[in-house]
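Each chain you see keeps its place in the complex, though not every chain is here.
By written order: A, B, C and D. Residues from 1 in each chain.
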Amino acid sequence: MRRTVFPHRLLPWLLLAPQLAITLIFFYWPAAQAFRQSMLKEDPFGLSSTFVGLANFRKVLSDPNYLNSVQVTAVFSASVAFLAMSIALFLAVQAEKIIRGKGFYRTLMIWPYAVAPAIAGMLWLFMFNPSFGTLARPLRVMGINWNPLLNADHAMILIIAAATWKQISYNFLFFVAGLQAIPRSLLEAAAIDGASRRHSFWTITFPLLAPTTFFLLVVNTVYALFDTFGIIHAVTGGGPGKATETLVYKVYNDGFVNLIMGESAAQSVILMVIVIALTAFQFRFIERRVHYG
Amino acid sequence: ATEISWWHAMTGANAEVVTKIASDFNASQSEYELKPVFKGTYPETLNAGIAAFRAGQAPDIMQVFDVGTGVMMGAKGAIKPVAEVLKEGGQTFDKSQYLAGIVGYYSTPEGEMLSFPYNSSSPILYYNKDIFAKAGLDVDNPPKTWAEVWAAARKIKESGAATCGYTSTWLTWIHTENFAAWNNVSWATNENGLAGVPELKIDGPLFVKHFHELADLAKEGVFVYGGRTSEAKQNFTSGECGILTESSGGLGDIVKSGMNYGIGQLPYDETAAGAPQNTTPGGASLWVMGGKSDEVYKGVAAFFAYLSKTEVQQFLHEQSGYLPVTMAAYEATKASGFYEKNPAREVPILQMSGKPPTENSKGVRAPNLPQLRDIQNEEYEKMLAGQQDAATALKNAAERGNAAIRDLTGG
Amino acid sequence: MAEAPDSPIAARASERLIAHFWMVLGVIVVAFPVYYVFIASTHTTQTILRPPLPLIPGPEAAANYRDAFSGGVSRIGGVSLWRLLANTTIVALGIALGKIAISMASAYAIVFFRFPLRMVCFWLIFITLMLPVEVRIQPTYKVMVDLGLIDTYPGLILPLIASATATLLFRQFFMTIPDELLEAARVDGAGPWRFFRDILWPLSLTNVAAIFVIQFIYGWTQYLWPLLVTNSNEMNTIVIALKKMISFADADTPWNLVMVTSVLAILPPILVVVLMQRWFVKGLVETEK
Amino acid sequence: MARILLNDVRKSYSGNQVIHGISIDIPDGEFVVIVGPSGCGKSTLLRMVAGLEAITSGTLEIGGKVVNDLEPRERDIAMVFQNYALYPHMSVRENMAYGLKIAKMPKDQIEAQVAKAARMLELEPYLDRKPRALSGGQRQRVAMGRALVREPSAFLLDEPLSNLDAKLRVQMRLQIKEMHLRTGQTTLYVTHDQVEAMTLADRLIVMNKGVAEQIATPLEVYQTPATEFVAGFIGSPAMNIFTVEAEAGGVTLPGGHRLPLSGLPAGSLRLGLRPEHLNLAETGQPAIPVDLRSVERLGADAFGYGVIAGSDAAMTLRLPGTTQAQRGDRVDVAPDPQHLHVFDPTDGRRLENF
């Protein structure tokens, strides 16, 4: 923890007020509503609703499809978070080495982030549709029977790739910022101590990058868990079968498309609990290993 | 002027048509001002409407896709039947003026029209004439039955004219719901759900036979699966597949792709008694939301009356590719010689209104049709991937679907 | 500034070459889809509809872009391209700036002050890292209606700045600021505001730039929320207009215009990135002597 | 201008006490130097006065006001940090001007002040550089300048000259002294340098393990160190201290040598002799024989390091720069009886009354 701090009492509250207000209105209030809704059985328009207690939860948790979805989510989220972070870190490290053209690469790396999800779905269709996709052709030529429409593994690979692709830019940007804050003197000391570049990366740079990495870990976990249903929706629609139906896609699909309100709300409550647990875990256990300057 | 809000999900050229119709309507009178608002895809529009209704801000008119019909009908207090609106609004409403296949779909079993059909479509068959020629198939006579389609498709593949013989969009809508209606077999009990809570019958022998054949074709690589909705259209425009079954609404893209295409009726199963019967519409209809002022309802009624006008219907039909909803518009279009130039436009109308609908062909309805389609798609995909046979796939689809329905209706 | 390009701690030429190789590869993979859209925007609808698409620009660029600007987009969107761009810019800027302001303030409070309930606030905020708009859409919408924010810019902006990611980022960064700097500043007579303005802010610029870029783009590409809280075409954003053009299902999508609009929708964020480049200054972190 | 009063000030880091109750009354304008071994708590003490470190217990008054709970900026102090703590994003000029800017001094006055300090610190060529492009000593001077430009009521300096070369150091030392004479600001100054400590201080605080062992003028500390620790710490080379057995008429040194020192209390004692008070013995004079282990030649002087013959009690001798003595030689030295230091072997306190 910080050695010195400002002693003010009121000021921190003033500083926190906007965020707290917005959080309460736009997060806690809706979350409370979702919680209420999860105990109801309701038609979409809310014309009739019956209190059913925990029935929705019971139902969701006993649904084998839901458990399947938990598994899909675990594989998908872990892969996306891991890949998106490691590829971005790798590229950020490369970019740091470059002196001329750094800005150029940096700009290009951010492009995919600028692609609205609405367009991204279309792009992936055009590129990876097994028969006419521009990039599916080369795969075919290489003898890979590329068919994410029917092959569950291919579909999983495809959405992992798409979700990773979308997030690399984000991670890249923050890794670049994080790398710049590492004192060069420490790398010098490591060089003197005989560390190879690779070694000093893993023993000095990486540990000192931990605040950024930790931030990205939290953000990427959340991203992989939540913000990816748009991509799944556009790219595989949860299929083939239920091979790519993640928890949040299911929440979205059941609530938004199928309009099964109570169950969808129950699912989002479960999801919230999972993420609260995950976030708490990350802050309590993983952050212990983070070294701040 | 009283403002009337109209939330819709029309994109592309169809969005232009909406804008044009609205401004023409506004220009035609001064009492009401119709304000069309794009609210995203069909599910997004429906959700926006629901959220708005719950917040007391529902629009006056809302476009809801075909599969949302069940939900809207269930929301008794939230909507106002169109028939009522028209009557109270002082508009004469003569049901017989409308295409029976379409109006039937959006009415109660008792015949009260609940929503106003805006954009209706019907699945038809497209084929690539160049590929047909190359494969030595009759370029002017597309296959009429599924058996003929299978044969032609195999020939295309075998002859090397194309890598894929046949593909189709919407397996649920075309190969299940319309398959049932067109071949006059039951999709579900209770008049396919129009008369009450349905119990799915999609694991019937005719369905099994059909999907069995489709699965075989897929195994041979003759049939290529393109996705759950319209994605397969691209497999056709790219020249990869020789035959496509797809909504009549898909014509625009096919025309624009510049390919040498032909069209035919949706194929039927020649072993089915009475086939071909009639197809059922896809697309969407306009629902009037409840709890609005009389003034608004009057305006809505006036708009629907305007929309029913022959020249408006004719415009809608010719510009958007959707079906006209009135007989008069159809006749007028025919008289104008439009169909000679665009035979593809007439086929869906003929399919839909060739015979008076039976219990099996008025359409399908379930409170959770999107979910049922999801279930079907999942099972079909497993089947096409070779993980299960057609009988199992359909049995699973029916069972899981029925369970979902029971769940919802508390049955 | 002596950012010695020849410092042995910096990569040597051979390594730089390898780095270039990886960057080029990375950029190709990552930016390819964008290139793809650009290529598509230079072809006719017909070519686009008959995939696979060629990988080199076609001859229709001029025609397509002229069409888009001379009303092609407004014909479908019901509002001019300029208006769309203006709306989107306002929303994106509002979100980016709002988020930076709010989250810097709260991270500052959490890191540089000790006060009762600090940890409670900390958890209250960081638990909200989850739950995207889509999942909480109905209640949120109701709040907007109650606050009369439908069809307003605040309505478009406020709910989207309610996330803790930026706060987390600034917290992480603030925690790495050496104590000495705070101490030196306090001895120099700086209170919380001066310290923030004179020390913390300049040192945070790289991160602010990153957050700004990310949030600007996030705001720029928003779709579902703007769609929900606007009932007037006049308030549409470019992504809504874009979505309005694309139809996979029925009929006629002016694919060439879609692609042009996609390119135009990507350009401003890219411009922002380019303009922000100079804030990504090489760290001020000292070398050892 | 301010009187600084510490009253039993203590500091613990998570239960681990590092300042064990220090009390001192520093009248307005006094120059107090804190010395002590590394880690004894000098910086901590300074930081507590500055308000950067919470005071665990005790009270601190500045200018007659208890300031335990006041912010650093409310204490009107300037401080030079041991590790510089320069603002990395500001140029040298901006670093120095920062405090003045906050105090809302007019621009031209700021410039004048900064220019003056820069001249004095020989920093003029570097005013527009960022700290990272400076040498260690230059950075230290900037840190110094940042404090000098301000005119606070108290100055706190934590080893401000440790990275400077001898010449500049002498120069700076004189300037600090001069400035102090001119402005009369109360000053607390931490240093390791004996010369700085002796020459700058009005009073010296000699700290050891969080305790102030002696607070007195430099000469007092040098001449009458209060404890064995102080005796060994102040003075360079350090005082030679060893155990002797005193009886009437003389003492027995390690190695069994006897010296006819009288008047010491009988028994085991710690005897301290500064190298500069050991002269080469004339023949016949009672002397201490020292076996030299090494000789360091510094120019003007040389230091001989050795042991009392026949023992392992270390002895340092100060020899003339021209001495011929070398490793292995035996040298006889005689202590100056005026300058004997005697300490209690149990608690290390000085024994005065003998």
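The rule is short, and it goes like this: a residue touches a chain if its C-beta (ideal position, glycine included) is under 8 Å from a C-beta of that chain, and two chains touch if they have at least 3 such contacts.
Everything quoted here is computed from the prediction, not taken from an experiment.
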Item to check | Protein chain stoichiometry for the whole structure, using the labels that appear | outcome: A x1, B x1, C x1, D x2
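Here is the rule we use: only the chains that are shown with their structure count from here on.
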Item to check | A-C compared against B-C, more contacting pairs | outcome: A-C
Checklist entry - In whole angstrom, how far does the Cα centroid of chain B sit from the Cα centroid of chain C? => result 39
Next on the checklist: Please tell me the distance, in whole Å, between the geometric centres of chain A and chain B computed from their C-alpha atoms.
Outcome noted: 37
Next on the checklist: Can you work out the whole-Å distance between the CA centroids of chain C and chain D?
Outcome noted: 57
Next on the checklist: At least two partner chains per residue is the criterion; list those residues in chain D.
Outcome noted: 52, 71
Next on the checklist: Show the residues in chain B shared as contacts by 2 or more other chains, in ascending order.
Outcome noted: 44, 47, 50, 54, 231, 234, 238
Checklist entry - Which of the chains are touching one another, listed as pairs? => result A-B, A-C, A-D, B-C, C-D
Next on the checklist: For the complex, give me every residue of chain D touching chain C.
Outcome noted: 47, 50-52, 71-73, 77-79, 81, 83-89, 98-99, 102-103, 130-136, 139, 146, 150
Checklist outcome for this item: In the complex, the residues of chain B that touch chain A are 43-44, 46-47, 50, 53-54, 71, 74-78, 163-164, 224-228, 231, 234-235, 238, 240-241, 368, 370-371, 374, 377-379, 381-382, 384-385, 387, 407-408
Checklist entry - Mind pulling up the chain D residues that touch chain A in the complex? => result 52-53, 69, 71
